[in-house]
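Of the protein chains in this complex, one is absent; all others appear in place.
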Amino acid sequence: MLRFFSSLCLTLSLGLAACAPAATSVDHAAHKGDDLVRAARAEGTLSIYANTDASEVAAVLDAFKVRYPGIAIDYADQNSTELYSRFIAETAAHQGTADLVWSSAMDLQIKLINDGYAQSYVSAEKGAIPDWAVWKDQGYGVTAEPIVIAYNKRLLSPDRAPHSHAELRRMLEADPQAFEAKIGTYDPERSGVGFLYYSQDRLASAESMDLYRAIGAASPKLYTSTGALMERVASGEHLIAYNMIGSYALERQHKDPSLGVIFPSDYTLVMSRIAFVAADARHPNAAKLFLDFLLSRQGQELLAKRSLQPVRTDLNGGGVQRPAVDAARPIEVGPALLANLDEMRRLRLLMDWRDAIHGR
Amino acid sequence: MDRKLRIGVVVGTTLAVLAPLLLVVWQSLLTGPFFARGVTLSGRAFLFVFSDGDFWSALANSSLVAAGMTLIATPVGAMLAFLLTRTDLPGRRWIEPLILAPMFISSLVLAFGFVVAFGPVGVVSLWARDLFGVVPWNLYSMPSLILIAGLTHVPHVYLYASSALRNLGSDVEEAARSTGAGPLRVALTISLPMIRPSLLYASVLVFFLGFELFGLPLVLADPQGRLVLATYLYKLTNILGVPSYQLMAVVVLVIVAIALPLVFLQRKLLAAADRYVSVKGKATNPKPISIGAWRWPAVAFICAWLLFTVICPVLALVLRAFVSSWGEGVNPLAMLTLDNFRQVAAYPSLVRGVVNTLLIASVGGAAAVCLYALISLAAHRWRSGWATLLDYVVLLPRAMPGIIAGLAVFWVFLFFPPLQPFRATLLSLWAAYTLVWMAYGMRLVSASLLQIGPELEEAGRVTGGGPARVSFDITLPLVKAGLVGAWLLIFVTFLREYSTGVYLLSPGTEVIGSLLVSQWATGAVDIVVALSTINIAMVLGGLFLIALFQRKARNG
Partner (left out) sequence: MAELVAQDIHVRYGKNDVLKGVSARFGDGEIVALLGRSGSGKSTLLRAIAGLETPVSGRITVADRVLFDSEAKVNLPPEARELGLVFQSYALWPHKTVAANVAYPLKLRKRPAAEIDQAVSEVLAGVGLEAYAARYPSELSGGQQQRVALARALVYSPPLILLDEPLSNLDAKLREEARLFIREVIKTRKLTAVFVTHDQVEAMAIADRIMLLDQGRIVQQGAPEALYSQPESLFVADFMGVNNRVEGKIVARGEGLVQIAVGDQRLWGVDKTDGRSDAGTGLVRVEQVGVGEGQGDNHIQAALETSLYLGGRWEHVFRAPGGARVRAETQRPLAPAAYALHVPREHLWVF
């Protein structure tokens, strides 16, 4: 029910995007922004922990510095589990930690917010963000990135490639031999995002376990690293990467046209990189200012240039390919994700997954 | 050094080593992160791990890999050592530094090179497929993993075997040859049996390294779902959704428990090895054995090994760094580009990583060698329980996988107030590196210390020099060459280290190793290969320096 509601929201907001007045956000920032900017300048620095590569956000950081000179940014990019470990340990030691935490590990981010590691802030840009991407005025989804099927165009012609979950399943069931060891995907047991997308698949479709069984019959290769998975599809070692993060695949497509990207037409999961201002932030105002900037038109457009699809509803994708509106299934930024961290539920879901993959 | 200072150094070293380790032990007995509220003592973590089938299969795989690679690395390393140190093999002076190369390239990088070269659609594989119709090997099988692990650990055996062989008087070999034995027979029946304790020592080392193996299985075995202990650690990070330190701590303790008896065994073997050497008396200037026609098969054997373990994967990786795409149906030569390097140059954090890596390897490496020298001097020629304690203590950090050692050092810097100001500086990284490589570095330093006759130092004392003065005026100048050699080896070791710095990565403390790990996970393969290529170029530069240095040392 909740899910249906949130996707409805997205649909509506996307529909409205074209006619939304472009000036609102700037006005918004202007009217109460002055105090914030002054306070942020007084703080002078800003520490960000993120798992988005510094190279992906370099343009955003530069633009922020141009717009708000006098605020130095320490941007630390690291893996989501390391980010989580450092953040909670540093908070416990009261030795100063990130002011802004921004990660694609949605369930870990929600857990941190739920455990009181975040502070509330009503972003000036909140009006332009769909409801599914904001929780408790603390967690803000900054992107809306589709989860895609990536494939090697050299070895699998676009007309043969599967265009939906159902098609993929039919293809695999029809000829499992042709895909023997040719499918790669994240390993939900060892990869946090792998588990997230698997659990969302189960919510999105009643038939998802049949798909996983079909994948299992083709002896899939299981990865923890996006780099490794994408590299092996690009090289042709695998034909298909299932549940690849769309932004990475699209970005790679710029340089390597042999990589094909499909937004499954029956449903396309949409994930978001969640940012929050740390409860113990030493530079909370700078963090808030930067969060606003990330969500602003300018920030979102700059992210879109690196294939990180904007969450804003008034940008129309910012020039990046997006899934069909009615197929998009955003993963809601909210407490439902906490269920993923329930030990019993998690182990049970993993057992189901094992049974499916190993054909039991 | 007087007794007080010695004890001070031993106690200081012990604290520095035990603090992170005890933190891990403590963590294993808790229900959550040790710093979290509401955590209680419990044996649940042990129960969870020991009742997990994956743990036992990881342990079994690790044992199999460790045993298999030991069986491969020991004979190959011993043979190479014999050929290069005792025979007139052509070009042996230039081959030697190349032999050490696999030791100094991140196994993560090397493993990726293997994928590009020998993977199902690798450069060499596709060429072989054109030739034979099928790819005659499967890189991702268990035998391949064992073979690669074995062949890339040949340098470890080589190092110990060659130094033992150098100490062996050539008279024993000449005696065998004069009674009618051919070169191969001499090697198999005289030289190698005589250095058996050193070979056993090296085998035990390789066997233990087998349990620590991380980069190779991560890249080569992980996608098949085949776990080893170190990659099982990764699984534990995620299995409950949040990092479960207590479970990881249990696995680390298992690895430490495997390591301790091996360390004990090594100590025994080492004592035996030293005894052997002293029995052999003076090694006269060793004369190389002429191996005549055998030289060509020998050179071919070495080249084949080099080609497979170093040249092919490294060239493949370098090739990958200069193309935008590769694999089946791609002509890599048509894809040549410098974009990957431009990308690295464009981002300050990556450039900083390159600079920091050089800094930590050169300056940090020198500081580490100084520290190792200080600790070695403290225990030098000291018959005392303290010295024995130190022997064990310095080997302990080696038993912790680098990534966990890094995490533990991070915790220590975070929760120990005097160290807090240094947490986000290169100093914390240096501390972690120095700790993790302590056993290795101390062995390098103490080996050269032991080569000084004790009477040279005693003469200094009797003529009126205090212990510190004698260390400074006599011991240190005499081991100068040894220390420079140790520094060069530590330099390349720090250059290639990757897992230890992961938790200590912050703006300003980036190093190539930890950048590789984080970029690899997020998918920036282009940056990974470009950084790896830069890293390999640095390592080759270091190896070149080592070769020059050895030439100079040999020529007096």
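Order of writing sets the chain letters: A and B. Residues in each chain are counted from 1.
The rule is short, and it goes like this: contacts are C-beta pairs under 8 Å (C-beta built on N, C-alpha and C of every residue); 3 or more make two chains touch, one makes a residue touch a chain.
Note that the coordinates shown come from a computational prediction; the quantities given were computed from them, not determined experimentally.
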The chain left out here touches which displayed chains? B
Sole touch to the unshown chain from B:10, B:474 or B:505: residue B:474
Cross-chain touch to the chain not pictured, restricted to B:459, B:537 or B:553, is B:459
Just checking the interface: what residues of chain B touch the absent partner chain? 2, 453, 455-456, 458-467, 469, 473-474, 477-478
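In this section, only the chains that are shown with their structure count from here on.
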Compute the distance, rounded to whole Å, between the mean C-alpha positions of chain A and chain B. 37
Chain A partner, complex, touching residues on chain B are 33, 35-36, 115-116, 119-121, 219, 222-225, 234-235, 237-243, 245, 324-330, 339, 343, 346-347, 349-350, 407, 410-411, 414-415, 420, 423, 502-503, 505-508, 517-528
Looking at the complex, which residues from chain A come into contact with chain B? 51-55, 58, 74-79, 81-82, 84-86, 88-90, 92-93, 95, 107-108, 111, 152, 154-155, 184, 187, 189-192, 195, 221-232, 234-237, 245, 248, 252, 255-256, 258, 340-341, 343, 346-347, 350
